[in-house]
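Yeah, one chain of the complex is gone here, protein chain that is, but the others are all in their spots.
What follows is subunit A.
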Amino acid sequence: MSTTLEVRNLRTHFFTRAGVVKAVDGVSFTVGRGQVLGLVGESGSGKTVTGFSIIGLVDPPGRVVEGEILFHGRNLATASEEELRHLRGNRIAMIFQDPMMTLNPVLRVDTQMIETVLAHEKVSREEARQRSRDALGMVGIPSPDERLKSYPHQFSGGMRQRVAIAIALLHRPELIIADEPTTALDVTIQGQILAEVQKLAATTGTSLIWITHDLSVVAGLADEIAVMYAGRVVEGGEVGAVLDAPFHPYTVGLIGSVPSRNRRGEPLRQIPGMTPSLLKLPAGCAFRSRCPRADEACLAMPDLLELRPGRRARCFHPHLEGAGA
């Protein structure tokens, strides 16, 4: 299987007045062609910044300070703004979290779609319009011809997200970065959109990075999973294996805190404490202060090691009991 994207040791830091915020601090993962990677973590774990780093849209005071972002072997971390612009929306597309905010409220949908086509290809306006209409039809928007002439506020949230997805699909990108695209939608719409995206990825061979905090979404959609905590990947591997037998105590806690019917009547489980401030991370493992297994060894930063074939975790005391030694 060929590799679409390989991120190696990515570090994106924000240089604020209060100090350096290490939002992404040594993240590595690969996404194969047609593969779906679920990037999971709490708010502030650096998953969104990772997404923006890939397409070069980290705004000052933040910047990528180290690492390689290899897109078909080409390093995007050192690419010029002009090179990145030609990739964005063309070969790498992004879908945002809040569909209410991503479309410009004062421009018609056709304007916002046609400009995307024309930004990367020299075609006539009429052809660009037809392509836009076809893309709208493809994501399941009824009577796309009329809908093209609408303004964003005339669509519901789910429909707007479909429009955003249609825009992302206009150039049949090789990679789509989806930043919690279903979080703001209700569950039935969420299901429809997930099914739609899965179908599209399978038919066009598009790779997906699906950023979310919702493990159930990842379980149904992703091939691989990478769990992030405080700017680092703490666990990675094939999605079913990780969810069935997580190694890292953080992943264990995350899965444990999903409410389940099997534990009716019991109090909901939670991970004690809060995500540490990225401004003053303690030395060693960032999860140390919240971890039931932490001891002196955790004062040093563990490496992300391949503990089992295809299973990586960053922990000195992983849950290997259930995985068979």
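Descriptive notes on the structure:
What we mean here is this: a residue touches a chain if its C-beta (ideal position, glycine included) is under 8 Å from a C-beta of that chain, and two chains touch if they have at least 3 such contacts; residues count from 1.
Rule of thumb we're sticking to: contacts and distances are computed from a predicted model.
When the listed names "Formate hydrogenlyase", "Carbon-phosphorus lyase complex subunit PhnI", "1-acyl-sn-glycerol-3-phosphate acyltransferase" or "Peptide/nickel transport system permease protein" are checked against UniProt, the chain not shown comes out as "Peptide/nickel transport system permease protein". Only one of A:65, A:79, A:119 or A:297 touches the chain withheld from this view, namely A:119.
Screening A:93, A:278 or A:307 for touch with the missing chain picks out A:93.
Among A:104, A:156 or A:260, only A:104 touches the chain left out of the display.
Mapped onto subunit A, the footprint of the missing chain covers residues 55, 57, 85-90, 93-94, 96, 98, 101-108, 111-112, 115-116, 119-120, 151, 153, 164, 167.
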